[in-house]
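With one protein chain held back, the other chains of the complex are shown just where they sit.
Then we have subunit A:
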Amino acid sequence: MITIVMGSFQSLPDDHQYRTLSQKTGFSLEQIAILHNRFKQLSQNEETLRRDDLKTIQDLESNPIRSQIIEAFFDSRNFQKDVVGSVEEIGFEEFLTVMSYFRAPPQHITEEQREEIRRAKLRFLFNMHDTDNDGTITLEEYRHVVEELLSRSGALGRETAKGIADAAMLEVASISVGPMAPDEFYEGITFEHFLKVCQFVRLYAEAT
């Protein structure tokens, strides 16, 4: 969970704008102010953020899935419905929208709303894996995921990655589809299968 530390209350220049953002994403005004500061810091006071700006963050260097995280920020699916493709630069609104996926769900909401939030978060995760945007995570994409995870381990990781990805895929297939005849072909993990398999991830989704 990303608990945004409450900084000191600063004057909010774009109060009205913040309010609309707050309504849209669910962050509080102070949180938005803090994130806006961070945004300005990263984008060197420009209006839009580019990939290179994110790449300059020191701490991200050692993160194995760094490129995927950065991509997620520029992936249109995450901030606009029914649009695919990636953009070169994003504004603060898009930045905030992506960040809102990691916000804790508010206290007093109905079960359906909670469920919806969970789905949205898992969809975000799914989109991160499904790079070619066909709605399924194919074996290749899954392999890529595992390879990235093990990318810091050199050659050792790359070879095992395939084995691991294959095993994982088999597991998903057997859980989602059950027994398959040898001629059938399992296209890839759809979002529904993803939900089913990643049941434990629901807990995380709750936590994030």
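We take it that a contact is a pair of C-beta atoms (placed from the backbone, for glycine too) under 8 Å apart; a residue touches a chain by one contact, two chains touch by 3 or more; residues count from 1.
Heads up, the rule we're going with is that contacts and distances are computed from a predicted model.
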**Request:** Select, from "Adenosylhomocysteinase", "ATP synthase mitochondrial F1 complex assembly factor 2", "Zinc transporter" or "Sodium/hydrogen exchanger", the UniProt-recorded name of the complex's unshown chain.
**Result:** "Sodium/hydrogen exchanger"
**Message:** Touching residues of subunit A against the unshown chain: what are they?
**Reply:** 1-5, 35, 38, 41-42, 54, 57, 59-60, 62-66, 69, 73, 99, 102, 104, 125, 128, 138-140, 145-146, 149-150, 152-160, 162-164, 166-175, 177-180, 182, 184-186, 197-198, 200-201, 203-204, 206-208
